[in-house]
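Excluded from the complex is one protein chain; the other protein chains are retained at their positions.
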Amino acid sequence: MPMSLSRAGTRLRRLMKTRTSITLAGMSLLFSLLALWICVYLAGADPYEALTAMFRGAFQGRWALRTTLSEWVAITLSGLAVLIPYRAGFFNVGGQGQLEMGGVAAAVVIMHLPAPPPLALAAALTACVLAGALTAGIPLLLRLSRGASEVTTTIMMNFAAMRFMYAMITGPLQDPGAWYGTTPIVPAGYRLPLFPPGSGIPVSLFAAVGLALGAWWLLSRTVFGLHLRAVGGNRAAAAAAGIAVDRVLIKAVLMGAALAGLAGGFQYLGHTLRVAEGWSKTWGLVGIPVALLGGSPLGVLLVGFLFAVLETGSRSMQALTGVPAALVFVFQGLPVLIYLALGAGLRRMGDAVDAK
Amino acid sequence: MPINLNPISDTAVAVQMEGICKSFGPVKALDSVSLTVEPGEIRALVGENGAGKTTLMTVLYGMLRPDRGQLRIAGREVGRDWSPKRAMSAGIGMIHQHFSLVPNHTVLENVLMPQLRWTRLRPEWARHRKTVQGLSEQYGFALPLDGQVGAISVGQQQQVEILKMLYQGASFLIMDEPTAVLTPQQTDALLALLGRLRAQGHTVVLITHKLAEAFAAADNITVLRRGKLITTVPCEHTTPQAVAGAMVERDWSGDVDLRLPERETSWRLEVKDLVVGEDHRQLEVDGVSLAIGPREIVGVAGVAGNGQTELAEALVGLRIARAGTVVLAGQDLSAWSIARRLQSGLRYIPENRHLNGMVADLTLAENLILDRSESPPFSARGVLNRRAMGRAAAETIADYDVRTPSPDVPMSHLSGGNQQRVVVARALASRPRVVIACQPTRGLDISATAYIRKRLVQCASEGAAILLFSSEIEELIQLCHRMLVMYRGRVVGELDASNFDTAIIGLMMSGQVAS
Amino acid sequence: MELDWWLDFLLAVLRAATPLLFCALGVLACERAGILNIGVEGSMLAGALAAVLGAVFTGNPWLGVAAAILTGLLAGLVLAGMTVYLPADQIATGIAFNLVSIGVTSFIYRLLVEGGVRLMAPSLNWGQAGGWLEPLTARLAIIPPLTLLALILVIGVQVLLFSTGPGLLWRSVGESARAAHAAGLSVLRVRSLALLGGSVLGALGGAALTLGWVPTFVDNMTMGRGFIGLAAVYFGRWRPDLMFFACLLFGAGEALAFRAQAMGAGLNPYYYLMLPYVLTLAAVAIVGMAMGPRDAGKPFLRG
Partner (left out) sequence: MSKKHPGMRRVLAGLSVLLVMTLVAGCPRPAAQPAPGAEKDPVQAAVIFSIVNPARAGGWDRADWAGILALREEFGWTVTVAEGVPYGQVAATAAGFAEAGYDIVIFPDAGMTDAWHEVSPKYPKTWFVMMSMAERLPDSPRVAAWSPDLYAYGQMLGVAAAKSSRTGTIGLLGGVPVPVIAYLFSGAVEAARFVRPDIRVVTNFVGDWVDVTAHREITALQVREGADVVFALTGPGILGSYEAAKAGGARIIGHAWDLHEDAPDAILTSMILDKPRMYRDLARQFEGGMLEKKTVHVGVEYFKLADFRGAVPQATVDAIDQLVTRLRAGELPIPRVVHSIDDLLKR
């Protein structure tokens, strides 16, 4: 017994030494699934049936798959939009607003730029990237010049951006032929293509995967990535090492926000085809738990997929078993709480084991 | 009206610690230490850095829980719930090396804080003020009771700490390295104060690594070494030499191969009338001029907080100087960015590595090349060359004897001494032309200290100009060709190696003598 | 504008400011003890639901307030366990907690309130306070009970923080946990109590939103008000008195948003609805942020 205990202690210590945040993320996801199971049971449904319904809703049939993949694109990019600035020491809670502004900007270009499709598409993508970055610019400016905490200012921007978007879709961008608040549908030639053509896979998926890989490479293999992580890890030390800390921070935040804007553009041009009431769901907010759990761009890709499945499948779970879809929100926050608790707890236990 | 607080001798406590063990990770900070302190004595607790002096006393004060061992106060064993609060109500007070003061509160508020109770909505401010005032005068303190603690001098802050302890009725005072931040004169005053405290029946434990102070003030001396209690002897029955022998493990003489290089006559770094600070406040650096040549080490002495940090940071570019010029090998770099200064061969060893010396989450290899990451061989066109980084790390690990499982572990996994080696290694790598070294050996054990001193000298003999800021006068005397003394943002004295004299340096540090 | 309009506007501002005041106090209480209470939005949402459920199931809105307080305590326990005792990152914990509480409240609401019934709780007013209070309550009728409570709390916290002994201790934990610890305070206990209190205040903010304003619950009904409260604390430089004016300002933004529409300029109402948020951002931009308590956000570890 003491033997195995001490061995468990050594194991635990080794676990802590290697800082397995990925193990922790996996564990917290499993714990959360367990909690989900219990909640479904509480709601009076058969958990197995509910989960099956969820997965079927996410994968069965081309439409479901296509929706899941599109969700994956949005959630992954939103996750990167949180992760990259976070690594530089900026907690970007404003992904939602940046994404919405990206969609609005893309819609403006598509509606008002008289250009042939490829050109208009390129312009729209540029516009959404710029709009995303611009939306983050205000909190960034307030942080740099006023020391304002970005956690509050980016959230204020979310609400302001949402209302601005509504003003647009019920005002200047309103589709005259629609009965509800929306922009006109993207004309056929101006949409993001599917690849391979005719499949259910939006080309934006490849872009998102590529961007995630690129972000991973950028963070771990380039000088800029090293500087970015240094600024996030210890700003003063980075400054003393000759790194232009503000410039790195600005680049990181704008880069992240641009990705959120791009997510908006991608969804508008390839999936929702309209900027409408509720079109952006909570993609930007989901990016926060995805980034915290994923921990690295590749992790974001992985966790983003899981969250996309949950997001799409939850509707079918609700429809088929009556379990409220609101459960998905629980599942978005809970793993992060468990992850943080496990991480901090293990760190403590690790210390305690070390001390003995 | 001198107020005699309480007849101490009745309540004076005897302290007995038995078999105290405490580990931090794999390090045994205390290894079965037993210590008895009698009422009314002044006990010096001496030992090298890391010997466990502070750890032992924080256990006594209830801030740390020992892994094993017993603690008896006035003959009664304390329970598991031993805490600073209980220690204080038992009459034990501790003054930490880093003061436990709230900078934004006033002196009076800080002194009163331990007396306040959550249940007592309205403390009798007026009565307290009167008593504190009286106590302050009794011990000869001149403290502005309504001034913010953050705004008074370090020496005064220490007085606030002592006052705080006395006002709580502490009869057993623990002082952790109280003289580290004081001028020699302030130190003398403090030691005299200890005598007065003893006369009133207080017991004092003085943690120090300066033997002179221990012998000047203490009745008995306890020597700790590597977590073990070596001996306790009455002062009159021993000599500093004997105690020093007990403090260090083996015979070790710091200056075996420290031969300073011949300094060159030209100037490498010239600083003229440098001013740092804001308008409405006292200037932090007030018109400093200095010059260092190649192969020369120039020391900067001074009591902490007299502008040394600001001067160093202004030279490195972390602070913007208001006026003055800094010329490196003929080029004025006053307006340059930190990066450009680094490129031209200026290196920096910050005084607090946690604050701005390293990024704990980055790996050893990444930290090591952080300031050179943009230049070959560590990167090409913005992409890191991980092989070159690994090579550099391996070399450093071998050269500096860094204990680490791998160059790819985060810095936070290294011990403090190993972290400092990496920080120094980074600054001294790649042939620096000027090194601004701030407290490079602070908090290190003997061998690490010796090694880093050796590297500094070696670096100088390879042609670098080194400006060494240190609070250890012995270190400066040992390593420097010349020494500058700073007081209130000015250089008040300059001494050559031939006429280094601790007494004169001390007077200069307190602003009383200028050369 | 006639006097009547101004009086009505003032009452609307007070109505809108009351939940903000509670939240801001909840944040302030924690930050003064060194804890960033980002989770106040979640506590508020949970309090809003608990207040409605409590009031509906007991029929007495005052018991709804009690339910909100209990829920706040529960939220505080979770947050204190996470951020004080473990301790996990305070900002990340708060944000995750907010997400969870959106899900949990919607879920519980759906579980408990099945079928086609809509939940309308009785409104909280002085009438239910009890007969013997009547001579007093008749005079107070114009100020809703929770608003009055918030005002009293603002003054109380102001006095407590800056002119009493416990206030000094409280602030010292936020300024320098080390010094407080050395002075014999249990930093962890003070911080967890602050977090409990802060969460209860947040939950009361939720009760003010529901029982004091519109006595019903809808999913995610707090809509970022907790964060406006957070901004009000920064804007108010961690002082209850200044914070009070910040809350009034943001409340005025909300009240003005609707009034502007009613003026009939014919502009898209969404431009006006951006007002509270834009006003908050503008306030931050103009005034900037002062230094908060030095140790706020830093976990305290006992050896």
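For clarity, chains are labelled A, B and C in written order, and residue numbers in each chain start from 1.
Everything below uses one rule, namely that a residue touches a chain if its C-beta (ideal position, glycine included) is under 8 Å from a C-beta of that chain, and two chains touch if they have at least 3 such contacts.
Only a predicted model underlies this, so the values are computations on that prediction, with no experimental measurement involved.
Residue A:325 is the one among A:39, A:250, A:325 or A:346 that touches the chain not shown.
Only one residue in the set A:93, A:230, A:248 or A:273 touches the chain that does not appear here, and it is A:273.
Interface residues of chain A with the unshown chain, by the touch rule above, are 18-23, 26, 51-52, 55-64, 66-67, 83, 86-87, 163, 166, 170, 174, 176-182, 185, 220, 267, 271-274, 276-279, 281, 292, 295-296, 299, 302, 305-306, 309, 312-313, 315-316, 318-320, 324-326. In the full complex, the hidden chain is touched by chain C at residues 8, 12, 15-16, 106, 110, 113, 115-118, 120, 123, 209, 213-216, 218-219, 221, 223, 254-255, 258-259, 261-270, 273.
The working rule: only the chains that are shown with their structure count from here on.
Taken as a graph of touching chains, this assembly is complete, with every chain in contact with every other. Greatest centre-to-centre distance from chain A is found for B, with centres as Cα means.
Chain B and chain C, compared by their mean Cα positions, are separated by 44 Å.
In whole angstrom, the spacing between the mean C-alpha positions of chain A and chain C is 28.
Of all residues in chain A, none touches two or more other chains. Partner chain C is touched in their complex by these residues of chain A: 39, 42-43, 91, 93, 138, 142, 145-149, 151-153, 155-160, 163-164, 166-167, 170-171, 285, 288-289, 292, 324, 326-334, 336-337, 340-341, 343-345, 348. By the touch rule above, chain A contacts chain B in their complex via residues 17, 19, 221-227, 229-230, 232-234, 236-244, 351, 354-356. By the touch rule above, chain B contacts chain C in their complex via residues 58, 63-65, 83-85, 88, 94, 96, 98-105, 109-110, 112-114, 116-118, 120-123.
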